[in-house]
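To start, the structure under review is shown below, and the notes come after it.
Here the complex is missing a single protein chain, while all its other protein chains stay put.
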Amino acid sequence: MHRTRLYDAAQLEHIVAGMVRQAAGLLAGRTRVAIVGILRRGAPLADRVHAGLIRDHGLVDCVRLDLRIKRYADDLRLLHPDTQLTENPEHAAIDLEGHTVLVVDDVVYRGHSLLRAVQYLAGKRPAEIRTVLLVDRGVACLPLRTDIAGVRLEVAPRDIIECRVPPYEPHFQIDLLQPA
Amino acid sequence: MHRTRLYDAAQLEHIVAGMVRQAAGLLAGRTRVAIVGILRRGAPLADRVHAGLIRDHGLVDCVRLDLRIKRYADDLRLLHPDTQLTENPEHAAIDLEGHTVLVVDDVVYRGHSLLRAVQYLAGKRPAEIRTVLLVDRGVACLPLRTDIAGVRLEVAPRDIIECRVPPYEPHFQIDLLQPA
Amino acid sequence: MHRTRLYDAAQLEHIVAGMVRQAAGLLAGRTRVAIVGILRRGAPLADRVHAGLIRDHGLVDCVRLDLRIKRYADDLRLLHPDTQLTENPEHAAIDLEGHTVLVVDDVVYRGHSLLRAVQYLAGKRPAEIRTVLLVDRGVACLPLRTDIAGVRLEVAPRDIIECRVPPYEPHFQIDLLQPA
Partner (left out) sequence: MHRTRLYDAAQLEHIVAGMVRQAAGLLAGRTRVAIVGILRRGAPLADRVHAGLIRDHGLVDCVRLDLRIKRYADDLRLLHPDTQLTENPEHAAIDLEGHTVLVVDDVVYRGHSLLRAVQYLAGKRPAEIRTVLLVDRGVACLPLRTDIAGVRLEVAPRDIIECRVPPYEPHFQIDLLQPA
């Protein structure tokens, strides 16, 4: 694979600052707010959005949690993985009723993880659920709306957008990976 | 309630014709197609889209089914209805793998029924799911994307958009209902 | 004509507050800002956006002006009116270089007035021009983008959306006018 840097850390700080401003707009007037990261890379991104809203937009008392979602395939169904959400026992008791929930992830490819997260969260009776993505590739095959997109990068179907987000990677970057 | 006609049958024929053209664009090159109505009024609308695609755009061999979804509240949870899908036993065996699925409904209010339909259909491993709505009110609190909207009518929150669709009503109309 | 109230003054206060929040988002980090109303009804709407940005979002030192644009037809070209902008002599000297300009109007029908305003303002070398509309009817035949829309109301082609804006009308309202 050939790797090309599309965004470096300094450029992404600007992008995330814009996402935080948009999130502040969506949350205006809301008093019950939850910010939910999709593990793995959605979690540190949710942390960044959360920190920005507290620092610059007066957010207080925000529920902050992460969801673990996996595409799962056992031996018999290798070609047809199911999307599974592993509920954290602590989450079972979390009250999101009447909350505005921001679900944060790095990049949506087909949309299965995001759908699974929305479905789980909708069961907790929030007032509304909004999606926040660092990269929108424009290829989701499920009809989920991106409410806040850092950048839209409709690269060729066979190419890969790799978001590198600390602490999982050393530097905050968006890379394009292309088959050699 | 005060009733105002926003669209009559003749005007809606033009709107539906435009929706059919957009649907034909989404389906270009696809050989496996399913059109799914959400009961009640999504079903005759799905029939209209289906008929238009057959008549004017060469659609053949299309799966055509309807889903029954209800918001359900028993005595104990009156304020928190669940969204239930009653699976038609015939549907359990329907193969949608690799299909492009158009889900059709009249108007989305909060988005729970549409989410439930998408979730059910996603379990059948289609290639993609697209949403087709006669009216997009712009108030959905769930992050579902409207791929094809007949008309966008962002009326005041307390007002009601009523789609009247034969055979459930005598004439095809969109009405605005306002508290007196 | 039959008249139906779609939004009253209290409902519109919420809509305008949302437009102001979105405008604040577009202006974040900008130090040179201009707010331009299109006469007649865009002017008091620009005043409302301007006042909201000063009061709630710390806007200072903003250029504020209005443009007079008319569709003009002399005897020989009755069927082909030209869109004319009457330049206020004071405006000739106004410096918009490097500014972020918000152009405000009540409702776009075909788009000619808005295009004329954008064209005039672009000649003053601003950094960027954004459009702010109380109502987007979705029927513009010129390819102008609505950056901020209060409400999207895609009513039937023969129907009229009438924005009533003080001081031109006694109450702030959006009405639908339909042929009898």
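Letters A, B and C mark the chains as written, and numbering starts fresh at 1 in each.
Going forward, a residue touches a chain if its C-beta (ideal position, glycine included) is under 8 Å from a C-beta of that chain, and two chains touch if they have at least 3 such contacts.
Please read all numbers here as calculations on a predicted model, not as lab measurements.
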- Task: Mind giving the shown chains that are in contact with the missing chain?
- Result: A, B, C
- Could you tell me which of C:21, C:50, C:91 or C:112 touches the chain that is not displayed? C:112
- Consider the whole complex, including the chain that is not shown, and state which of A:60, A:92 or A:156 touches that chain. A:156
- Message: For chain C, which positions touch the chain that isn't shown here?
- Response: 80, 103, 112, 115, 118-119, 122, 125-131, 141-147
- Where does chain B touch the missing chain, residue by residue? 18, 21-22, 24-25, 28
- Message: Contact with the hidden chain only, please: which chain A residues?
- Response: 2, 4-8, 11, 138, 151-157, 159, 176, 178
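Methods note: only the chains that are shown with their structure count from here on.
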- Tell me whether chain A and chain B, two copies of the same sequence, contact each other through the same residue numbers or different ones, using over half shared as the line for same. same
- Could you work out the angle of the rotation that brings the CA atoms of chain B onto the matching CA atoms of chain C, rounded to the nearest 5 degrees? 180
- Item | Chain centre separation in whole Å, for chain C relative to chain B (CA means) | 34
- For chain A and chain B, let me know how many angstrom lie between their CA-based centres, rounded off. 28
- Mind pulling the chain B residues that touch 2 or more other chains? none
